[in-house]
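Every protein chain of the complex appears in place save one, which is left out.
Note that the chains take the letters A, B and C in the order they are written out, and that residue 1 is the start of every chain.
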Amino acid sequence: MPALHSIRAQFGESQPLAGIRIAACLHVTAETAALVRTLASGGAEVRLCASNPLSTQDDVVASLSEHDGIAVFARRGVDRKTYYEHIDESLAHAPHILMDDGADLARLIHTKRRDLLDQVIGGTEETTTGVVRLRSMARESVLAFPVIAVNQARTKHHFDNRYGTGQSVIDGVLRATNRLIAGSVFVVAGYGWCGRGVAMRAAGMGAQVVVTEVDPLRGLEALMEGYRVMPIAEAAPIGDFFCTVTGNARVIGEAEFLAMKNGAIVCNAGHFDVELDVETLGNLAEDRKTVREGVDEFRLNNGKSIFLLGGGRLVNLATAEGHPPDIMDLSFANQALSVKHLMYNADSLEVGVLAVPEEIDRQVAALKLDGLGIHIDQLTADQQRYMTSWQLGT
Amino acid sequence: MPALHSIRAQFGESQPLAGIRIAACLHVTAETAALVRTLASGGAEVRLCASNPLSTQDDVVASLSEHDGIAVFARRGVDRKTYYEHIDESLAHAPHILMDDGADLARLIHTKRRDLLDQVIGGTEETTTGVVRLRSMARESVLAFPVIAVNQARTKHHFDNRYGTGQSVIDGVLRATNRLIAGSVFVVAGYGWCGRGVAMRAAGMGAQVVVTEVDPLRGLEALMEGYRVMPIAEAAPIGDFFCTVTGNARVIGEAEFLAMKNGAIVCNAGHFDVELDVETLGNLAEDRKTVREGVDEFRLNNGKSIFLLGGGRLVNLATAEGHPPDIMDLSFANQALSVKHLMYNADSLEVGVLAVPEEIDRQVAALKLDGLGIHIDQLTADQQRYMTSWQLGT
Amino acid sequence: MPALHSIRAQFGESQPLAGIRIAACLHVTAETAALVRTLASGGAEVRLCASNPLSTQDDVVASLSEHDGIAVFARRGVDRKTYYEHIDESLAHAPHILMDDGADLARLIHTKRRDLLDQVIGGTEETTTGVVRLRSMARESVLAFPVIAVNQARTKHHFDNRYGTGQSVIDGVLRATNRLIAGSVFVVAGYGWCGRGVAMRAAGMGAQVVVTEVDPLRGLEALMEGYRVMPIAEAAPIGDFFCTVTGNARVIGEAEFLAMKNGAIVCNAGHFDVELDVETLGNLAEDRKTVREGVDEFRLNNGKSIFLLGGGRLVNLATAEGHPPDIMDLSFANQALSVKHLMYNADSLEVGVLAVPEEIDRQVAALKLDGLGIHIDQLTADQQRYMTSWQLGT
Partner (left out) sequence: MPALHSIRAQFGESQPLAGIRIAACLHVTAETAALVRTLASGGAEVRLCASNPLSTQDDVVASLSEHDGIAVFARRGVDRKTYYEHIDESLAHAPHILMDDGADLARLIHTKRRDLLDQVIGGTEETTTGVVRLRSMARESVLAFPVIAVNQARTKHHFDNRYGTGQSVIDGVLRATNRLIAGSVFVVAGYGWCGRGVAMRAAGMGAQVVVTEVDPLRGLEALMEGYRVMPIAEAAPIGDFFCTVTGNARVIGEAEFLAMKNGAIVCNAGHFDVELDVETLGNLAEDRKTVREGVDEFRLNNGKSIFLLGGGRLVNLATAEGHPPDIMDLSFANQALSVKHLMYNADSLEVGVLAVPEEIDRQVAALKLDGLGIHIDQLTADQQRYMTSWQLGT
């Protein structure tokens, strides 16, 4: 993670976050630890909880607590009650800045903990799903501080959602099932940036890709890429693998489960575990058993079996290791620089969901290219003039 | 062109452009004729000139003049002087609306023909290059009316620049040269939407693709797609084919031409003929001859030959037929609906470069999907609520 | 064509074909001219006729006759009667060696011209279709001389059928129709080497590829490549483009034509014009007209139109220029060296369909790699020992 590493070095020297309290609700992984250490090295007091109880790496929790003295409230596989208690505790130091992966902290502070709103300078949000929620809050004039949508940085969603999710979903499916993707029908529900990544990699492994969408523009684009596009009802009976990446709820439910082939493999990579209606799947099943690590077989009344990966939570975290560190480097470099930006521009930023400033985006890209040893061209003076002058003719 | 066709039917009935004078400077092709007829059927008085003298289809000129009574000022291969006279003439009826493909009309009316500025309501612009120019004009407070950047419509640049240019550049190269692309090194200068399309299709034909860029974000993205990324100086000696799609000037010049392999094939698909420094190539050559239709061999002093396609103008128009009609349908449906939008919102639109309204974009996509017989999903009420409500938790 | 060029130089010096009479029935193109000149430079007396009247390039005929003094019996677009007269004439000098592209000369000499069989040393055959026929002849003990199946050379069918046909079919479809391939359903009937090439390139242009096959092994392989596999009856109503490359007859007939979508585009690249049942298509049509060069519209009684490319003959020759010279170089280098091999081994070769000797195949590959400036590794002495010694353990 060379980009984050170089930011950490700089933060260590200039202490830009001295005296700042941060609450972070993120997947608790080795990469997140690097981000938290970067923030701490800049002088911040960080409290960390998990944005998903299944993704927590307990050794990371231990290491952050013991070696770095950071307050971490997370443990893999905790129940729902403990999970929410952890989120509550991460706010206990009355943070100036909230770092979210799904808007959970933002929701909590705007509802049960409005008492803490006063000293909040701003927040950052890692996911599309969180951004959608925050925009709703802004639309309803509920949102009380500026939030930088890190997900909207080009160095984030052009890379993380597409190349990171794309690879890690394939990784999760292979680790969980060891099934052959070549020659299969791989259904991708949702053709946003994550869906593009999953579709691209499933095709790269030899699958026939089927895309389902609700947006005509995305549907048309998936078609032009050579994928089949159809409603989920038509896709259900022909798919061998299904992966939901819509950011929405109950994309695959009773009708689809009942229509599927015997042996269909179903997973989700769209943030929350609501995309697959797992409860209904359970109700439809005569029998449910774990047949491999991370793979539950649901034997339906119609005699067919459906295999659910990672319990319907994010498959790339549940049965693989999430985004490769190469990718998290980009996201978290944006996070670190965005926190600094919030702090230094506390007075001038508007309340609402804000874009990552383009200069941060470019700075991250430049740091990354450097690390990869890739050189590109520079505009000549002549070319710069051409680009900005409208008086030069044909 | 089903989308444009259905708009034409509607325009014929409701006459939304009655009494409006339009000057259009576009590639004069069969598809443009369909657009012009759509505008005329809506009641507009249209004068048409060519945005590129090499792309003019003389039979289209004849047909528009004779059967449709439209004033067309264009003839294939006219000299520079006549070409500019034609542009002048297209403004002679003091238009209300300007339709540009490279901002030529806008430039003319803001310089030599400022007398005509008064009655102009607004304009549309088809290309990225034109938009860059118009934005410069806006920045310098020169631009005097609103211009809708049709190129920025998702149904335009997601399809036209990528799938249209991608295919038609391959088509142009094959028609001109009949050379094998598989196993070759295909250098794409510029990784905007057009560059993506050309790179994708060159790879699809079996080439090793090399991308050159000035933007670190685009360079990083090309790399992640599996292409090689390097400065043009490194690409020059290894390329078999070169295609410029930067929208900038002198991307390939003396140093690159001298470094190329014997037999290198060079073309441009980036709007103007300035991307390749053809003049310098001529100066470097001991001998220049046309070896096939659209292919000029330059025998350099260093003993090597370079083959230039279509004289350095847009190869997909010069040696092929431009975008397939399936693609132009999307662009021109946006154009027609944008003209109507300009007219009906003349008072409220700000001066500047404006986006195509999202409702037009969706309307075009919907018309297209219908025509292709593709069905997609609709959000359920439950899902719509989920997308807009930030209070529903994990 | 560097490989053939270097063979020509060598033939010119050593005159290996002195006194040999050759009859060649090949597509009469610029590349064939280079082959014929190579043979002539080696001392052979060559008579050339066309294997397909639509592929004849009349300027090549003129040039070979006038400048090279070679007897050519071919003219573009001749009627069936003249075509067969030309084939007859190519045998008039009682050839020692027959060069076929579809076994037409072999068939003729084994039927009507058995009087000429005596002095025939052997033959070469360029196509899969021809090889199938010759094998039937051998099985029925009719074949009277050895024929080298040039098509079976790895440097032939690995390159010509796949990369050559793949690219040139796309080229032919684009030149004829200028239709967008991206987002279309492209049906490839037959998944031999040609079918693989067409499928690969159609997918590379953004199509959804559907493969139809009669061989379960090829069907399974197409599936594993990510294509849809189904019977032609299921493919007919969903295809936008159809290309037959089976080497068999009436692959697309009445039932399929009637089931197709309005606007379906149909072509053949499988050697003879029998793969599409054009006669039946004509009978089904109320009206037939040429709408672009090489494109005939058949308006069926069911109200739908089907567009036939190149009259159902090889689309890559009828509406494009056949294989790129880069590819023909490999085929024809095999041809030239095979003719020499026939001559020098006349006594020892068995009657039947023979493979190209592996040393010729390697020689051709070596000549080509040299020309492309590509270097590869050599086995070390240690590695050579490892490969040949079974006593070295794990």
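Here is the rule we use: contacts are C-beta pairs under 8 Å (C-beta built on N, C-alpha and C of every residue); 3 or more make two chains touch, one makes a residue touch a chain.
Source: prediction; values computed, not measured.
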Residue touching the undisplayed chain, where the options are A:Gly122, A:Pro146 or A:Gly183: A:Gly183
Contacting the left-out chain in the complete assembly, out of B:His5, B:Arg75, B:Arg228 or B:Arg299: B:Arg228
Absent chain, residues of chain C that touch it: 102-104, 107, 111, 132-134, 136-137, 140, 142, 154-155, 158-159, 162-163, 212-217, 219-221, 223-224, 229-232, 234, 247-251, 272-274, 361-362, 365-366, 368-369, 372, 374-380, 382-383, 386-394
Hidden partner interface residues of chain A, rising order: 163-164, 166-167, 170-171, 174-175, 178-183, 200-201, 203-206, 320-321, 324-327, 372
Footprint left on chain B by the chain that the document does not show: 182-183, 203, 206-208, 220, 223-228
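One rule holds in what follows: only the chains that are shown with their structure count from here on.
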Centre-to-centre distance between chain B and chain A (centres being mean Cα positions), rounded to whole Å: 36
Inter-chain centre distance, chain A versus chain C - centres from mean C-alpha coordinates, in Å: 52
Chain B and chain C, separation of their C-alpha mean positions in angstrom: 38
Residue list for chain A, restricted to those that touch at least two other chains: 220, 223-224
